[in-house]
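Yeah, one chain of the complex is gone here, protein chain that is, but the others are all in their spots.
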Amino acid sequence: MAALRSELSKLWRQRIAWASFGVVLALVGLVTWGSYHERERFDVSEELGSAFVVAGKSVTALFVANAVLQVALTVLVPLLVAVVVGGLVAGERQSGTLRTLLSRPVARWRVLMAKLAAGWAFTISLTLFLGLVGLGLGQLVFGWGDLVVFRRGLTIFDAQTGSMRLLQAYALACLSMCAVAALALMLSTVFNNPMTAAGLTVAVLLVSQIVGAMPYFEWAESYLLTAHLGVYREVLAVTIDGESLRSSAGYLAAFMVVASIISLIVFERRDVTC
Amino acid sequence: MLKHLTAICGVLALVFASATPARALTAMEMVERALQATERVEDYTATVAVAIEAPNINIARRQVNVWYKQPDKVHVESEGVVIIPRDALLLGNLALHLKDYATASFAGEGQIAGRPVHCVKLAPRDFGPGSGRVLLWIDSERYLLLKSEVWRGGKRQLAARFHHTNVRGYWMPEYIITDVAEGALRDRRSAAHIELQFMNYRINTGLSDSIFREGN
Partner (left out) sequence: MTGQPVIETRGLTKRFGRVRAVEGLDLTVPRGSLFGFLGPNGAGKSTTIRMLTGLIRPTSGDASVLGVPVRERLRLGSRLGTLIEEPAFYPWLSARQNLRLLTSLSGGVPRAEMDATLELVGLTDAADRAVGGFSHGMRQRLGIAQALLPRPELLILDEPASGLDPEGLAQVREMLLELHGEGMTIFLSSHLLAEVEMTCTHAAVVMDGGVIAEGEVGRILAGLTPGTRLVVDDVPAAVRILDEVEGAQIEQTGDHSLNVSGEADSAKLNAMLVEAGVRVHEVSPIRRTLEGFYMDTVRDRAAEMADGRPEGNIGPGGSGLSTQGGER
């Protein structure tokens, strides 16, 4: 617990950690502002044609919280997680504090697990912060209401169901981003430069995404991390594909376990020469 | 005396007319009679309970306020999102159907909810294989539209069933149950079942056009 407290206190004292929250806040602000000025674009009747009369607010607090989730989890949050978590080991190795830390009578695995837990805590906080700010600003500007999802057609949830689904979506988004954090920490144990670890994390995600989009590699898609990072979208359909949801969540959990074990092995065995 | 005679003749004519078998009317006349019944409603306001069942829509039954004014002005106010077939609020939108479909023919007769009906098929004059059809089931005694179906490309796109209630002398829809076929919407994936329950009618109150300016 002391190691975790220590890691958390270090993490929260870093400017980049706070800057990440600032960036997310700015993004949510921009999305809300954009949604306010272009709310006609989100006209449900456009989707349905003139044979139907559509009434009621389609842009609501839940809408904004969902919109920022879709926008931010594609690149921004993974990038911020990669930068912050990628620096947890490599950054300390580079600055020499890892040497000071590991020369204390503390087991390496404890230090790494504390870093992993701190990284996950940051990741979850950042993801939930995204949702809370989205809900808050959305409520302020648009008020409460249904959750309308414009993705592969139109999906509409009433506010109560929408809230629950969005909560589930954010929980799954946390899982996705924790997998990214596990990847970043793994690379952070391998490299001495935090920017190398962060850059490679993003590179791995991009390459995985590109490969997954190529028809030739269709057979490999289900093995790629990026194919499962969008698991949170599963609960934003009225009928949830349980099998797909379980498979993606299972993949992410397994990925986190494997990445953590690799991190542990590298961290335990690697000499501290810096 | 002449005045009394005219009145008696008028009453007799009405009795005769109502006693005449509906089949005596042409299909087009029957549609026009049904249209006349709705034309008396210049405007209405109502509270409508909407229940929607669709694969990609998960909203609880909710109430909305509806304003209607002839010929086709509709304004709906709702806190949450609702989707209502436009025809349902336009009292079946028979005028539009007549405008679009110029020929009418009898397609059969039967009963709907215990009421005798004639089925009338409306079709464009020059129709080809891809042209649409509208089938109307009209109460052969009250000349009220009890059911309608819109067909296009050999597939039923929309089916609506009407149940009416008499509101201070006006036969107004009380329930409208609509089934939208898969592919009927621009969102190609979804079929939908929409139930509307009309309440608290206020008819011909002289609604201002300004109500409809911003609305639907």
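Residue numbering begins at 1 within each chain, and the chains themselves are lettered A and B in the order written.
Please note the rule applied: contacts are C-beta pairs under 8 Å (C-beta built on N, C-alpha and C of every residue); 3 or more make two chains touch, one makes a residue touch a chain.
This one's a predicted model, so the numbers in the text were calculated from it and none came from an experiment.
Colleague: Which displayed chains make contact with the chain that has been left out?
Modeller: A
Colleague: Any idea which of A:Leu102, A:Ala121, A:Val141 or A:Leu245 touches the chain not displayed?
Modeller: From the options A:Leu102, A:Ala121, A:Val141 or A:Leu245, the contact with the absent chain belongs to A:Leu102.
Colleague: For chain A, which positions touch the chain that isn't shown here?
Modeller: These residues of chain A touch the chain that is not shown: 2-3, 5-6, 9-10, 13-14, 95-97, 99-107, 110-111, 269, 271-273.
In this section, only the chains that are shown with their structure count from here on.
Colleague: Counting in whole Å, what is the centre-to-centre distance of chain A and chain B, each centre being its mean C-alpha position?
Modeller: Going by mean C-alpha positions, chain A sits 51 Å from chain B.
Colleague: Show which residues of chain B lie in contact with chain A when the two form their complex.
Modeller: Touching chain A: residues 54-60, 62, 64, 74, 76-87, 89, 158, 184-190, 215-216 of chain B.
Colleague: Write out the stretch or stretches of chain A touching chain B in their complex.
Modeller: By the definition above, chain A touches chain B via 44-45, 47-58, 145-146, 148, 152-161, 237-239.
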